[in-house]
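A single protein chain has been omitted from the complex, and every remaining protein chain is retained in its original position.
Think of it as A, B, C, D, E, F and G in the order they're written, each chain with its own count starting at 1.
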Amino acid sequence: MNREELKSYLESNFSNCQVSETFDFPLLIVPKEELLSVAGKLKNSSETLFDFLFCETAVDRNPNLEVVYHLTSTTFRHDMEMKVILEDRENPEVESVYSLWQAADLFEDEIYDMFGIRFANHPNLRRIMLGDEWQGFPLRKDYKDDVNIVTL
Amino acid sequence: MNSKVTTDSLLYYICALNEKVLIMGSVSIIVLLFSALGFAALVLAIGKIFGLSSTNPEKGQPYECGIETKGVTWIQFNVGYYLYSLVFLVFDVEIVFLYPWATVLKEVGMVAFVEILFFTLFLFMGLLYAYKKKALTWM
Amino acid sequence: MSASTIIFYILAALTLTFGALTVFSRKIFRAAVFLLLSLICIAGIYILMEMDFVAALQIVIYVGGIVVLIIFSIFLTQKAGERLPSRLPKRLLWAILLPVAGLAFSSWVIFNHPFAQTGTAPIEPTVHNIGLQLLNYDQYGYVLPFEAVSILLLASLVGSIIIAMKKKQQ
Amino acid sequence: MIQFSDITSWIHETLSGLLSPGLTFLAELVLAGVAVLAMVLVFVVIFVYMERKVAGFMQLRYGPNRVGIWGSLQVIADVFKLLLKESFAPDSVDKLLFNLAPYLVLAVSFMALAPISWAPGLQMWDTNIGVLFISAVSSIGVIGILMAGWSSNNKYSLIGAMRSGAQIVSYELSAGLSILAVVAMCGSLSVHDIIQSQADGWWIFKGHLPIIFSFVVYVIASTAECNRAPFDLAEAESELTAGYHTEYSGMGFGIFYLTEYINMLVVAMVASTVFLGGWLPFHIYGFEAFNHVMNFIPSWIWFFGKIFFIIFLIMWFRWTFPRLRIDQLLKLEWKYLLPLSIVNLVIVAFITIMGWHF
Amino acid sequence: MEQVPLTHVLILSSTLFFLGIYGFFSRRNLITMLMSIELILNSININFVAFNKYLYPHQLEGVFFTLFIITVAAAEVSLSIAIIINLFRRFNTIDIEDTNTLKF
Amino acid sequence: MDVKKDFLPDYPGEAYKDENGKTSFIVTSVDALANWGRSNSLWPLSFGTSCCAIELMSTVSAKYDWSRFGFEVMRASPRQCDLIVVAGTITYKMAPVLKRLYNQMPEPRYVIAMGACAISGGPFFYNSYSVVKGVDNIIPVDVYIPGCPPRPEALIHGMMSLQKKIMLSKAYVIEKKPKEEEDK
Amino acid sequence: MENQDISLPLEEQTEEFVVNIGPQHPSTHGVLRLEATLDGETIKDILPHLGYIHRGIEKMTESLGYKQSIYLTSRMDYLSAHINNQACSLAVEKALQVEVPERAKAIRIIMAELQRLTSHELWWGSCAMDIGAVTPFFLGFRDRERILEIFEANTGNRLTMNYITPGGVMQDVLPSFVSDLKTLLVKVKGYLAEYDTLITGNIIFQRRLQGVGVLPKEMAISLGCTGPTARASGVSCDVRKYHPYDGYEKLEFKEILNDGCDSWARYLVRMEEMRESIYIIEQLLDNLPEGEYRAKMKGVIKLPAGEYYQRVETARGELGVYIVSDGTNKPYRMKFRTPCYSNLAAVKPINVGAKIGDLMASMATIDLVIPDIDR
Partner (left out) sequence: MKTVLRYLQEVALAFRSLWSGLRLTLYFFTHPRKEIITEQYPENRTTSINIPERFAGEVVLTHDENNEHKCTACTLCEMACPNGTIKIISAQVETEDGKKKKVLDKWVYNLGMCTFCAQCIDACPQNAITMKNSFELSVYNRSDLIKTLNKPGSKLKEKS
């Protein structure tokens, strides 16, 4: 499917999600609760077959946190972007997609480390980069560290 | 004293002088042993006496890529090698028996050959058996 | 006293010391190492007695084979750094009594028995002579034991492989 | 040429002029020990230098060339450095065994030198079990390595020691069998006799294919016994950092390093004695003029030349091949070398009895 | 060597023998017991060699006995180690007391 | 080694002096011998964290070949080496490791800070929350080699500077090097 | 598949113990720490610990401008510095819709492919070194050094180049560039033949790699592996083919695939890729377009608000640059999806059950660059 087709496909199939597009990809904004079912459909439906999670990251849109999934299909070679918006800044939590794409293991570890977003049912969620002693989540916009950060 | 000794050797000479007192084998071994031990002691002592030294708590800990070790090292350890040394022991004994055999092979002739044929046959059977049982497959 | 006697007594003392350390040491790996040193000293005594071949045998088989095997099995079955548990008092009593009595008795025997040298023409115990006797069918020949050894070893190899590789039972 | 006897008698006379007979004897023993020590150390220094140069040239670079002429003092500088380097036993080790291990390995590799014949008449101990003694003594070394590895209380050391234990004992078998092939042909274990039996041609030339095969097996097996690449699993740097001597520092490590090279020396000496005719010159049967020229080259040059040839072979392997995995290494021994050398020995026995060798 | 009296050699061997006996009885660990047995066997070997050397120098009987004893010792060790390993695998201990109490 | 090579930096510390207060290169021959041995046989720890480590490897490699100076014996265990070349960024997570490695080295030991990261945090000096701003905050440094990464010749130059420093310092004193602040 | 069919003669489990491999370890190529749980020499579990070289690049970009951020990317995967720079520049150009001059594009591709060559050569040397052969390491560096000479002469840096900038390249290549390259490529081909004699054909080396570290295709996809690591498992994932950039669409080249799935396949894929890179460069050399080397850009770059994702194929796999811009001169969020981070995930599944020696072999063929993982 090319980009337009994919977009219309998404619009027709995922009515409770919001569909838009970014510069590069069609974008599907998924409600937090339905993440796993939507992602499972995207991965397994024979029309899309998004079997390759090539990037998963988060963006801190103060005050919301967004988790961004970039998907591609090794069969059809189409890509899309999927987003989950988390409003709870203090205790953000979202379902892990590890059961669908094993690649999520490390990606989600990193997101947890950098943004403090917890992933439910993640096999081994840990502060992979900074270590357990580290205070705060550095990639959040409100991260302050007067000791280490020398600002320009 | 061995009659094959020729005189122009430093060590032979020393031994020959004291023929009555010592057997040569032990002398040479002892000389070598002591020179080795003495050398080792000497060089280690030089390091201790003249070398610099410093202490800090981390210096005494085992090195493991710069991370503290987890758990003890002296644990019960799964050695895949144990069966090898088992088989080795048996073969070692067999080979030791081959040494006297080899020295007289020429004199004894065909009999020795026949005997060794049997001997190695058993050796081979042992090896084959070890194979069959996968004792020599490293785990 | 000549040098060789001095060496003998030194070696004997070392043998006994290491032997004692072997049985007294509470760290099993150290015990194995002391056993090794004791065996080496015994090999030294053999060399002193001009039994070079036996000495070599001692080193090759005992040191190179048996001790290595023992060390490997220590790794496999033991927390080698641990101290061994202390002895049981009941057995300890026997363990001390029996050797002391035995030693007393045997030294009495040794000192009172006249050891008479027989024979006149000594054979040099060289490898060559050993080999000749080994492959000899005469009265003093050892060809049968020689072949028997190979069978014995085969049997022990097969046996130990069977035993060692027996699967764990539930 | 200077005769050794001249020197020795001169030494003896001067000494007995100065000292009482007993002291003379002791002094001479010390002298002898120092002489052997010096000889071995010089060899080792040359080997280390050679290793670095060979490595350099094979790797398209020069190797050491700043310290001394062509870097010849490089190894000496290393020795000075190591001598003055702090050598300590970490608190976590088993101190007794940790400190004992270097002594053991060094003593063992020294003792293996006893039956070696360096030149005509220059031999310490002409025993009737010569080569057997060497292989027997060098098999003690493995215990030293196991001791070092275990007592270090370090996981890398332990794994390295075990590996090298299994490896050394395994390869001892085929090393022994390949020496046996020559022993069977010449009928003696004595180093002196083995050399003399090659007066009309080295065994590697007159022993047909089986002896050449034995030679190859011996070189492979002894490389493995010395823990040299491609069989250097005990200290496989990319896996176990520094293997069984990870925790040794300063001269403690230096002794292990030294021992590695002494072992190589012993191995090379045995190989050149048994297969390449020791200090005997190269002769071609029935080519008198040539033989005559060869006789002019002093025997020690022949012997050292052969030693360096073997050492070069071992180094050449090291700088060419990748390392084997431990199971491949053991498979190589138990599946290929051992059966083949047993068969080889039977063939050799047959040849010997039939008198087919030259 | 001749100057060392035979009795001294025998004393050495018997002391070693009884050291081994002591170890054998006082130890609970199978491997240490095995090591004690090795000591015993070695003391016997010393005896054989010494007798051969001092009393029967025209024969090689003692040497051969030593040879075969060493051989048998090797066979014995390999078997007993195999048994020890097997025991260990079954009971997870090689303490003689513990293995006694567990019924075979 | 000729210590008077003009392209090496001036040695700032106290070169040792004889009774007349004159600077002399050789006070005692033992000192000189020890220093000669040490300076010509610097075995580095095979330690590198990032980009600069590649240049370190280039220096090992055939074109630049620091084995000419006898430095090629890279030991993987700190017990056997004399020198750490800190090649690359040191983060706060790595700092204890580096410190531990340094502590586990036997005396005498030397440190070279290679590259901007090791000297000051380099490109990651500002705005980075996890980079140590210079390894001299953790361990004392003997020679600094600027560059990002320094080219292999620069590393050899740094090594020669270290040789010069060793040659000019006392052999039997562990120099107390300034340590600016404790690491985190 | 030697590992698989070994039946274990001794079934007992002895105590497991934990060995740290890294952070200072000669064969993790940096400061990766693998916490391996071993039973004897068998690996029971591997837990990678990262962050020993985590430098906070993503945070830093948020306070630097776009231009200044680009130079940070060459410190990530420093063996593919050009390609990293290229990725960032492409993302910026895409957002600003700047047309890059043809000459600049060609130079970029040449540089990128040369970079791939150097990276693979270095990998080849260090891979062989991990297996235990030292000489190849020197050969690999010798050849790499030749290419570096060209880099150095043209870009002014050997390793962490900052040559490719938004709009083109920093400065024009030297006049002798083409002729230098032509002589170089002939040499490099000869070097590749040497590699084959020394290592590829070597039986020990083959046996060390064959059947070791098997990464099945499904697992490679699921783990998100890219680059040669994935292609050796038969996953077709070459960004240069599927999302061509900078004119790769006009060039003729194959995507190297191999179905072996093991370390040996990965080795072969990389060796083939070197030849393919040479082929690509040769196509461009003969008709290097003339003209500008850099489009005119403003001094301060401001991207229009929005999200941009640009991917390129580095020597290790797919590098994605994800930029979220809020319209100011600094990126709001910049995420680098680095190939090594995903490939690292493969380390655990392919090594559990293997031996320590195999771990090194499979690590060597996955070819991780640790700062690329940690950023």
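Rule of thumb we're sticking to: contacts are C-beta pairs under 8 Å (C-beta built on N, C-alpha and C of every residue); 3 or more make two chains touch, one makes a residue touch a chain.
What you are looking at is a predicted structure, and each value in this text was computed from that prediction instead of being measured.
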item: Residue among G:20, G:202, G:277 or G:343 that touches the chain left out of view; value: G:202
item: Given G:20, G:135, G:277 or G:325, the one touching the chain that is not displayed; value: G:135
item: Hidden partner chain, touching residue among F:32, F:73 or F:154; value: F:154
item: Among F:42, F:62 or F:86, the residue in touch with the chain that has been omitted; value: F:62
item: Subunit D residues touching the omitted chain (full complex); value: 54, 57-62, 316-317, 319-321, 336
item: Chain not shown, touching residues in subunit G; value: 64, 67-69, 71-72, 135, 142, 145, 149, 152-157, 160, 162, 170-171, 194, 197-199, 201-204, 299
item: Contacts of subunit F with the absent chain, listed as residue ranges; value: 5, 7, 9, 11-13, 62-65, 68, 116, 119-126, 134, 136, 141-148, 150-154, 156-158, 160-161, 165
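One rule holds for everything that comes next: only the chains that are shown with their structure count from here on.
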item: Touching both subunit A and subunit D (chains); value: F, G
item: Chain pair with the higher count of C-beta pairs in contact (C-D, D-F); value: D-F
item: Mean-CA-position distance for subunit G and subunit C (Å); value: 61
item: Chain centre separation (subunit C, subunit E; CA means) in Å; value: 5
item: Contacts with two or more other chains, residues of subunit D listed in rising order; value: 59-61, 82-88, 127, 129, 132, 150, 153, 155-156, 162, 165, 169, 172, 188-189, 237, 241, 246-247, 250, 326-327
item: Where subunit A touches two or more other chains, by residue; value: 129-131, 138, 143, 151-152
item: In the complex with subunit E, residue positions of subunit C that touch it; value: 1-2, 4-5, 8-9, 12, 15-16, 19-20, 22-23, 28, 31-32, 35, 38-39, 42, 45-46, 48-51, 53-54, 57-58, 61-62, 65-66, 69-70, 73-74, 76-78, 84-85, 87-88, 91-92, 94-96, 98-100, 102-103, 106-107, 110-111, 115-123, 125, 129-130, 133-134, 140, 142, 145, 149, 152-153, 155-157, 159-161, 163-164, 166, 168-169
item: Of subunit F, residues touching subunit B in the complex; value: 34, 77-79, 97-101, 103-104, 106-108, 172, 174
item: Complex contacts: residues of subunit D adjacent to subunit F; value: 52, 56, 59-67, 71, 73-74, 76-88, 237, 241-242, 245-250, 253
